[in-house]
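One structure follows; several queries about it will come next.
With one protein chain withheld, the remaining protein chains of the complex are depicted in position.
Note that the chains are named A, B and C in the order they appear, and that numbering of residues resets to 1 at the start of each chain.
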Amino acid sequence: MDPSEVEFLAEKEMVKIIPNFSLDKVYLIGGDLGPFNPGLPVEVPVWLALNLKQRQKCRIVPPEWMDVEKLEEIREQERKEDTFTPIPSPYYMELTKLLLNHAADNIPKADEIRTLVKDIWDTRIAKLRLSIDSFINQQEAHAKLDNLTLMEINTTRSFLLDSLNCMYKLRTNVQPSTAAEKTMDY
Amino acid sequence: MFCEKAVELIRELHRMGDGQLPAFNEDGIRQVLEEMKALYEQNQSDVNEAKAEGRSELIPTIKFRHCCLLRNQRCIAAYLYDRLLRIRALRWEYGSVLPTNIRFHMCAEELDWFNQYKKSLATYMRSIGGDGGLDITQDMKPPKSLYIEVRCLKDHGEFEIDDGTVILLKKNSQHFLPRWKCEQLIRQGVLEHVIS
Amino acid sequence: MDTQSYLPVPPGVGKEENFFSLDDILLSHERLPCRLETKFPRLGFLEKSSDTRDIPEGTKMEMPLWVAKGLYEQKRRVLAVELPKVYREGWRTVFGADPNVVDLHKMGPYYYGLGSQMLHFDSPENPDVAQAILQTFIGRFRRIMDSSQNAYDSDTSALVERLDCLERALFREGQNGLNAFQRWEKGHAHLTASNLVINYRKRKLADMNV
C-alpha cells in the first residue's frame, strides 16, 4: 500500500473546525455534516477541514492529544514499556503531518509537536523491528499486534511479508518431501 | 551446450528489470526454433533406430535432447509471457495510444495482443455498474482536494476543471489547479508539479 | 503502489520453480558438478576435453541444474549430482558459527534457491542442507532488516554486495518501503511522470544522440 493511501484513510478522521461562513447541513453519502455557522465549532472529516483551511474558510482546532504535555507523557510511556502502548489516534502520524503542514498557524508549539511525534514514532518503529526479528528467530506462526497503527505496519509490510514467505518456503524444505514433483521444471 | 540462445533471450529481459520493453528479438526466437527443429529431427531418427535395431543405449541421449527441447520451450514461453506483462503495463502507464518508438519494439502479434487487451479492458469498464461504466485507469492515486501549482511542459489546448472553468494549457504557462485533475497529465509528462 | 504496473512473475523460492519466472530460469542455469552413470551416445561434442563421438559412462562434467533435474531418476541412475561445496559439511560448519561473515553473493549468488533445488536429488545430507539454509536465512535476517531500514550509505552498499539474490530482493523491498514513507513524510507528495514514461524519454534522447 502506498503511504498516500494510508493518509487517504486518515483523512476520514473527524476534526473540529471553526468556520467563518454559514451553510446549511450538507447531506453527504457518507453521513451528514454541519450546519456551519461563523465562529461555532463543528466536526468535519480532515479532508474537508484541509480544503476549507486552504481556501481560508475556517480555523482548525487541533485534536486534544496534539498537545506538548500530553505527547511528552505518551513518549515517556512508550520508552518505558516494551510493548506498544495505546496511542490516542490510530492515525497519529498522518494527522500530525497533515495538520502541521496545512494548518500550522492553528496549532500552538507546532515544531515541538512535530519532534515529539517523531520521537514516539521512532521508538515504536524500533520496537517493531525487535519484534519482527524475534518473530523470525522463533519461527513463530502468530503474533498479536494490538495498538500497532496502519502506517507503522505499512512501512515494513512488503519486506516483512516477503521475508516470512521466504522463511516459510525454506521451512517447508526441512519437512520430508511429500509434494509431487513438478514436471515442467526444465 | 544447447539452449544458450534461449537463455540469452531471458537475460535480455532480466537486465531491464524496471519493465521497459526491449525490441522484439525475432532473430533470437528464430535461432531457438531452429535448434529445436534440429534436436527434434535427431531424436526422431534416433528413436526410429532404437526401435528398429533394439539400440536401447540411445535412450539417455534421446532423453537428454528432450530435456533441451522442453528447456527451449520454457525459455521462449517465459520470454513472450514476460513481454506481455510489460506491454500490459504500458496500457496502464500511457493510456491506450502508444508512442511510435514503443510500438516499434513490438512484433505484429504483440500489437494484436495489445489491441485485444485494450478492447477487453474497455468492454469490461463500460459494463461496470450499468450505464456509462467506470474508467478504472483513472484515479490511480488518492484524490487530494487541494490545489497545486503546475507548469505546462507542452501545448495541450483547453482543459476543463471541476467547477466548469476552462483554462488554456500553453507551453510554459503556470496554473493553480485541483490536484486530482492534474494527476493524469503529470503522469503523461504534459504538466509538471511545481514545488515552491 | 498501483502505478508500478509491471509485475513480473516472482521466483518460486524453495523446491518449486515458477515456470515463467525469469529469475528461476537463470537460477536453473547454474552449473552443477555431475558424474554420468551411463553412456550418452552421439553427444561427445558437448564435452570439450575429448573428441570422441560418445560421452562415456563415468565422465565427470558440469551440467546446468535444468539438465540434472530433467535426467535425474531415483530408480535408474543416469547421473549423480555432487553437492556444491557451499552446501557441504565444511561450509555448513562455517555458516553455523556465524552466517554473517560469508559473502553469499560470491558463494552463490543463488545460495537459497540452488540449495533448495539440491533437495530434488537424493542424498543422506539433504536434511542437514535444508536445515543449514534455513538457519543461515534466520541468522542473517537481522542485518538485512536493519540495513534495509536505514538510509543507503557506503556501509550498506558493502553489505548488499555480499547478499545472495533472494536477500537482495528483500533488501530492495525494505528500502522501497522506507523510501516511500520518507517521501510521504517530507510532505507535499510530489506528483511525477510515470517511471516508464521517463525512462522511455531518456532512451529516446540517447537514441537521438547516436
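A few notes on this one:
In this section, contacts are C-beta pairs under 8 Å (C-beta built on N, C-alpha and C of every residue); 3 or more make two chains touch, one makes a residue touch a chain.
We adopt the following convention: contacts and distances are computed from a predicted model.
Matching "Exoribonuclease phosphorolytic domain-containing protein", "Thioredoxin-like [2Fe-2S] ferredoxin-domain-containing protein", "DNA replication complex GINS protein SLD5" or "RNA polymerase II transcription factor B subunit 2" against the UniProt entry of the left-out chain gives the name "DNA replication complex GINS protein SLD5". The shown chains contacted by the absent chain are A, B, C, with contact judged over the whole complex. When you scan B:C107, B:L153 or B:I167 for touch with the missing chain, the hit is B:C107. Those residues of chain C that touch the chain absent from the view are 2, 7, 9-10, 12, 18-21. Annotation for chain A: contacts to the undisplayed chain at residues 1, 5, 8-9, 11, 21, 23-24, 26, 28-31, 33, 47-48, 51, 57, 135, 138-148, 150, 153, 157, 160-161, 164-165, 167-168, 171, 175, 182-184.
Contact between chain B and the absent chain runs through residues 29, 33, 36-37, 39-40, 69-70, 73, 76-77, 80-81, 84, 88, 107, 109-110, 112-113, 116-117, 120-121, 123-124, 127-130, 132, 134-136, 138-139, 141-143, 145, 162-165, 180.
Rule of thumb we're sticking to: only the chains that are shown with their structure count from here on.
Taking B-C and A-B together, the chain pair joined by more C-beta contacts is B-C.
Annotation: 35 Å between the Cα-based centres of chain A and chain B. Shown for chain B are the residues in touch with two or more other chains, namely 67, 70-71, 74, 141.
In chain C, the positions touching at least two other chains are 2, 19, 66, 70, 188-189. Contact residues of chain B toward chain A in the complex are 67, 70-71, 73-74, 141-143, 145-147.
The touching residues of chain C, when paired with chain A in their complex, are 1-2, 12-17, 19, 28, 66, 69-70, 112, 116, 119-120, 127, 130-131, 133-134, 137-138, 141-142, 145-146, 148-149, 166, 169-170, 173-174, 176-178, 180-181, 183-185, 187-189. The touching residues of chain A, counted against chain B in their complex, run 2, 4-5, 7-8, 47-48, 50-51, 54, 102, 184, 186.
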